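Here the complex is missing a single protein chain, while all its other protein chains stay put.
As written, the chains take the letters A and B, and residue 1 is the first residue of each chain.
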Amino acid sequence: MGILELHGLTKTFGGLTAVGDVDFNVEKDSITGLIGPNGAGKTTIFNLVTGVYKVTSGKIIFDGKDITNKEPYLIAESGITRTFQNIRLFKKLTVYENVLTACHYNANYSLLDSVLRTPKFRMQEKKLNEQAAELIAIMGLEDRKDLIANNLPYGLQRRLEIARALALMPKLLLLDEPAAGMNPDETEQLMKLISEIRKKFNLTILIIEHHMDLIMGVCENIMVLNFGCKLAEGTPKDVQNDKSVIEAYLGVEV
Amino acid sequence: MGNEYILGILTLAGINLMTVLGLSLLTGFTGLFSFGHAGFMAIGGYATALMTVKFHWPFIPALLAGGLAAALVSAALGKVTLNLKGDYFCIATLGFGEAIRLILDNVQTFGGARGWPGIPHYTNVWNVLGINIVAVIVLANLIRSRHGRNMIAVREEELASQIVGIDVFKYKMTSLVTSAAYAGIAGGLMGHYMTFLQPKMFSLAKSTELTIIVIFGGLGSISGSVLGALVLTSLPEILRAFSSWRLVFYGLAVIFIMISRPEGLMGGYELTPSSMKKLFRNMAAKRENKLQRAGGGK
Partner (left out) sequence: MTQFFQQLINGLSIGSVYALMAVGYSLVYSIMNFSNFAHGGVIMFGAYFGFFFLTFLRFPFPLAFISAAICSAILALIIERVAYKPLRERRAPFLYFIISAMGASIFMENLVIAIPAIGPTFRTYPEVFNKQPIKIGELAMGKLDIAMFLISAICLIILIYIIDHTKIGKAIQATSYNLKASALMGVNTDFILITVFLMGGFLAGIAGVLFGMKYTVYPQIGIITNKSFIAAVFGGLGSLPGAVIGSVLLGIIETFTAGYLSSQYRDLIAFVLLITVLVVRPMGLMGKVTEDKA
């Protein structure tokens, strides 16, 4: 029984089946990969898990609880966060503000508290600011913390997005093509970062990627999707040697 | 031009500002556009007048009642419309504003289209000023908190804010209800300044004018809204000499602002003591640099 279980997950858009009857388990504390050709349905699965899309049929169980079709913010509250393929940072806010905003969950003062500036408000605000500063330091963004997010170099924008996701202290982190557009050096750094944060934050991580070195280098278990259906599943070695995967995705041997 | 005249303009500007502050929260900070806020002013105006005229309530409690009435109606409206996509919400507010005006036009208990005269003249420049000061402080405190940050996040990237655990619907609703309450109180102030209420005071043109002020002042800036309200209320009064042409230029000015400086007067920045200090420091530093370079070039 894994921390995330997909049972018969299906999503159709009109006549198109984006995800067809997928069963999958993500083991707790693992780094799992989700690969497949473009249009295979990988991001759709992320959207289904995080509640952005409604499920056509099937179930999603997280940490023993059924989260199918719950509101996205409730799913975030229960411990799943993600990054996006096309980086959805709060672009006009600073690095610091991006992370601080995401820390909101760790305070519970009311509207009235904010208006009246009660001691509860002051105390919790202080805590939130400490949290944000700490997270930014851990993620190595301290020297850029007052820069506008949009002005960060691409690689750091991705890192900021991860930092923001971590502010919610999630149990499961979904990374959607985190290495997109990165050169081999940056990809190496990212791989190191992913292993580090798994340890430091006690996370389970599920990654969608096309960069094979990253996936094979850092994942313990991989699921391969093709045309919305599960093609194969297993360790990197298993997947690399699976004939159907090789044909569909990795390239046929000449 | 006497003192009376200037005080009159300031009072009107203050009344407008009250609604504009609320609208600033909704549009400037949460990113929702409304073309129906005159409708909330109308509800507040008539409700406040009801309390003072029929039930002889003192002014401030009556104003609060007006604000509450507007807030309740907005909650109902929000429940059914806040889930709609961007433009549809806009359209719904437009329909709402017009519907309120039409209902008031046709319901005779409040005087219908002829209006409701004889409202006590309770509003003066002092209570308008006082109420606005409180309103600004409340707004500023709200913005500088996790609640305010969440609203800004909703404005910036709605999808990402969901993912970060923000209950987008709740915050949109909070924003809408607060802005309606502000508008309702403003309506009450208006009625007790003009000493009469007429549905046509709360037309689509008024709603549009309010949104234009918020944009003119700069979205996401409270000081921008204050300046915007002052400038855009007093200017037409001062230009009254040109009477029918002033609106023609107003229309052109709106187009011009949108195509040349849509970020408005303040461009999203705030006029606060700390930001002013920073500005002066930057200017001083720039001057120092220039002097240094001039000296070094010799």
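Observations on the model:
Keep in mind that, in the parts below, a contact is a pair of C-beta atoms (placed from the backbone, for glycine too) under 8 Å apart; a residue touches a chain by one contact, two chains touch by 3 or more.
Because the structure is predicted, anything quoted here is derived from the model rather than measured.
When the omitted chain is restored, the residue from B:90, B:131, B:190 or B:266 that touches it is B:90.
The omitted chain makes contact with just one of the residues B:196, B:250 or B:269: B:250.
For chain B, the residues in touch with the chain missing from this view are 33, 80-81, 84-88, 90-92, 94-96, 98-99, 102-103, 106, 159, 204-205, 208, 211-212, 215, 244-245, 247-248, 250-255, 258-259, 262.
The definition used in the following text is that only the chains that are shown with their structure count from here on.
Touching chain B in their complex are the following residues of chain A: 50-52, 71-73, 76-77, 81-82, 84, 88-93, 97, 100-105, 107, 109, 111, 113-117, 121, 125, 128, 164-165, 167-168. Only residues 138, 141-142, 144-150, 152-153, 156-157, 159-160, 162-168, 174, 268 of chain B touch chain A when the two sit together in their complex.
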